[in-house]
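See structure below.
The complex appears here minus one protein chain, its other protein chains still in place.
And then chain A:
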Amino acid sequence: MNNLLITPVVIPLFIGMVLIIFQRNIKLQRVLSLVALLATSVISVLLMNQIRNDGIQTLQLGGWEAPFGISFVGDMFSALLLLATSVVSICCLIYAFSSIGRKQERLYFYPLFLFLVTGVNGSFLTGDLFNLYVFFEVFLVASYVLITMGGDKRQLGESLKYIFTNIISSAFFLIGIAYLYSMTGTLNLAHLSIRIAEVGQDGLITTVAFLFLIVFALKAGLLLYYWLPGSYSVPPTAIASIFAALLTKVGIYAIFRMFTLIFYHEPQITHLLIGILAAITMVLGGLGAIGYWDLRKILTFNVVISVGFIMAGLVTLTPAGITGSIYYLIHDMLIKALVFLIGGTIIHLTGTSNLKDISGLIRLHPQLGWMFFIAALSMVGIPPLSGFLGKVFITQGTFEAGYFWLGGIGLLASLFILYSMIKIFMNAFWGETTLSAEEEKGTTKGLLLPIALLTIASLTLGIGAEGLAGYVAQAAEELLNPSLYINAVFD
């Protein structure tokens, strides 16, 4: 029993509710929301160290024993993701201070932002399938409002597609829960794992596994990403970057949880299918990334590529592959927020997202340009930057497990990323400077701090990888041994 586990959910929720009362007092809203997120990041570091010393932490809500009550489970994987979530959301929040605008701030931006974080943190920590659905809905409803915030025509048109897609996938999620409950009679993840291991994963359960795969693939953008490029390019920058950094990652987390803890008995069927989906996702995402000349479109297709790449690590089910996925997942949360913030800043400065109309920003904004360059190299996986380790481990894992085609496509996708990022760098930052300082549509005042913070976080992740290695190795071990999770819940 560890009451610390509930705090990353309760703190943002409670402060978010308080902020609704102080709608007029924007200074107070800013300070309180920053304090809430700082508190969750401190707590996630504490949790990481507790899990490192004492193993997986659990909390049975209300003291009801495991299969009957609601459990919260914090293993190293979720604690690492909690920390990454807090870092990313703090930076996006600071970026929002000077970019989101008074109108949005009055329209309950800060409470909604905190509710989004509540839902994401809750999804990482819950040990119960139905509560996973509830927390998914919490952050989805917050995201429905955030994506339409401001309500211009473009946002309304795209958000309708986003919302209907998610409503239908939530319905499928519930159908999956109903089937699984009627077959096993439980919804606790650890208990489900025991029950399915006892009776064996027959064809029916594998079908339900596919149903869950479809649902989470829709949220994660694994092959079913058709809604993603449109919806991620319409909201304001701070919101788009928190979406790119967090929302697809929750879907990825759910796929990892389900297919390492519950449906791991038939990897030659389920995991092979995930591998095929991942390969197609990487190829199609790569084609999208190199095909467009729109800054936001290129960045959103890069989100798609990385989803496929992270999934490639899961397919292998080897320690190297899973370790690589965890490294790459954490790296990707930081770096996607970073490039989206930089991309948003470029659009803010030039007033256009078409790369052909932008040129030579580096003369007036050298810091921005070089930070983008670092981010681009890190995404491609140049050592010693943060993307390198994940890429090496995932590739090693796929080769060890004999999935040479998957590893090959992963490396090919890196070339797509390299091409698309260098295209942005060459067109937006290099070349003749067309806009003088007076002609620019906005200033970078206050926008560079969060970008610099994320760059430093990403550099620390790359250079200080040794300090993190023990934590990541433990997370991979816990994912590969479901018995550790089960024992922690039932003791």
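A few remarks follow.
Keep in mind that, in the parts below, a contact is a pair of C-beta atoms (placed from the backbone, for glycine too) under 8 Å apart; a residue touches a chain by one contact, two chains touch by 3 or more; residues count from 1.
Assume contacts and distances are computed from a predicted model.
Going by its UniProt record, the hidden chain of the complex is named "Na(+)/H(+) antiporter subunit C" among "Aspartate carbamoyltransferase", "Acyl-CoA dehydrogenase", "Hydrogenase expression/formation protein HypD" or "Na(+)/H(+) antiporter subunit C". The chain that is not drawn here is touched, among residues A:177, A:240, A:326 or A:375, by A:177.
From the options A:104, A:148 or A:260, the residue with contact to the chain not on display is A:148. Considering the complete assembly, chain A touches the hidden chain via residues 130, 133-134, 137, 141, 144-145, 148, 151, 153-154, 156-157, 159-160, 163-164, 167-168, 170-171, 174-175, 177-179, 181-182, 187.
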